[in-house]
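First, the structure itself, so that you have it in front of you.
Missing here: one protein chain of the complex. Every other protein chain is in place.
Then we have chain A:
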Amino acid sequence: MPVSAENTPLAEMYSAHHGWLQRWLQRKTGCSWQAADLAQDTFLRILTSPSNSSQISKLHEPRSFLTTIARRVWVDFVRRDALEKAWLEALKHQPEPAAISPEEQALILETLFQIDEMLEGLGNKVSQAFLLCHLEGLRYAEIAERLGVSVSSVKKYMAKATEHCLLLMCEEPL
């Protein structure tokens, strides 16, 4: 990580707490190489997030800040990993052995992850309606039938999911 060579608050934090964070993560995950990756990603996330970087010099408890970010990194990691497995599983069930290049695969997974993140927190039927409309191109009547709800509910779900996604898209990136 380039910052370790510079005399910045993050570099100081890195040298003072990186070892501790990695050990903390190792206790949590029971795996030393995962802990090393997660610790590295935690600092990377702080480095690449302006709002996080600017907080560093004002911190009273840098370790609790680090563990907060590390938790988020961990959650993202587990969710990405689960999604990637789900994607590979889904591909296996496709009738055609798909010819997807590693680059395309990475892009698809990134998009899927963003979609999955956006829909987090929405009710199951709301997100299902939204996905069936966009990914299967189903009509509202068909979606209503599949979900066992009325067509007007489907419309409400669509508005709700869209609004939810738009608000997230227009939020300041964290």
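One rule holds for everything that comes next: a contact is a pair of C-beta atoms (placed from the backbone, for glycine too) under 8 Å apart; a residue touches a chain by one contact, two chains touch by 3 or more; residues count from 1.
The rule is short, and it goes like this: contacts and distances are computed from a predicted model.
Student: Looking at UniProt, which of "FecR domain-containing protein", "TonB-linked outer membrane protein, SusC/RagA family", "2-hydroxyglutaryl-CoA dehydratase, D-component" or "Branched-chain amino acid ABC transporter substrate-binding protein" names the chain that isn't shown?
Tutor: "FecR domain-containing protein"
Student: Since one chain has been left out of the picture, which residues of chain A touch it in the full complex?
Tutor: Interface with the chain not displayed, on the chain A side: 27-31, 34, 71, 74-75, 78-79, 82-83, 85-87, 89-96, 98, 107-108, 111-112, 114-116, 119-120, 124, 127-128, 131-142, 145-146, 151, 155-156, 158-160, 162-163, 165-167, 169-170.
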